[in-house]
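Note that this complex is displayed minus one protein chain, with the remaining chains in position.
What follows is subunit A.
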Amino acid sequence: MMQAPDLPLWAALITALLLLTGSLLTLTGALGLLRLRSFYQRVHAPTLGATLGAGCILIASMLCFSVLETRAVLHEVLIALFLTVTTPVTLMLLARAALYRDRVEGNPETPPDTGQERPANPAEKA
C-alpha cells in the first residue's frame, strides 16, 4: 500500500517530517503508558500523544489537503479544538475516579490528602 498524493517537493518534505514527528511522539507517550509504575504517573504519558502528536499529524493533514486542493482546507481545526477541550476533562475525571477508589480502599500508594483541595460540593461544607 505504498501510495501518496502528488505534492510539490517542499510540501512533501514538511508533511513527511510532521507525520514522522507526530507518530514518534505518540509512540513515546504509549511507551510511557506501558512502562511507568503507578497509575498517577501513567496518566500523564498519553497526553503527549494527544496534544503534540495529534497536533503534528493534524497540521500535516491540513498542509497536504490545502496544497492538493489549492485552497485553505481548515476543517482539521475542528478535531484539534475538540481534542484540546476534551482531553483534560476526561483525564481529570478519570484521575478523580481513581483517587476516590484508592481512598475508599485505603490503598497505601494513594497520594496523601494535603487538605488544600476544594471539597467536591462546596454546599456540603456549610
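Odds and ends about this structure:
The rule is simple: a residue touches a chain if its C-beta (ideal position, glycine included) is under 8 Å from a C-beta of that chain, and two chains touch if they have at least 3 such contacts; residues count from 1.
Basically, contacts and distances are computed from a predicted model.
Missing chain, UniProt name from the options "Multicomponent K+:H+ antiporter subunit F", "ABC-2 type transporter domain-containing protein", "Beta-ketoacyl-ACP synthase III" or "(2Fe-2S)-binding protein": "Multicomponent K+:H+ antiporter subunit F". Touching the omitted chain from subunit A are residues 1-9, 12-13, 15-17, 19-20, 22-24, 26-27, 29-31, 33-34, 39, 42-43, 46, 49-50, 53-54, 57-58, 60-61, 64-65, 68, 75-76, 78-79, 82-83, 86, 89-91, 93-94, 96-98, 100-101.
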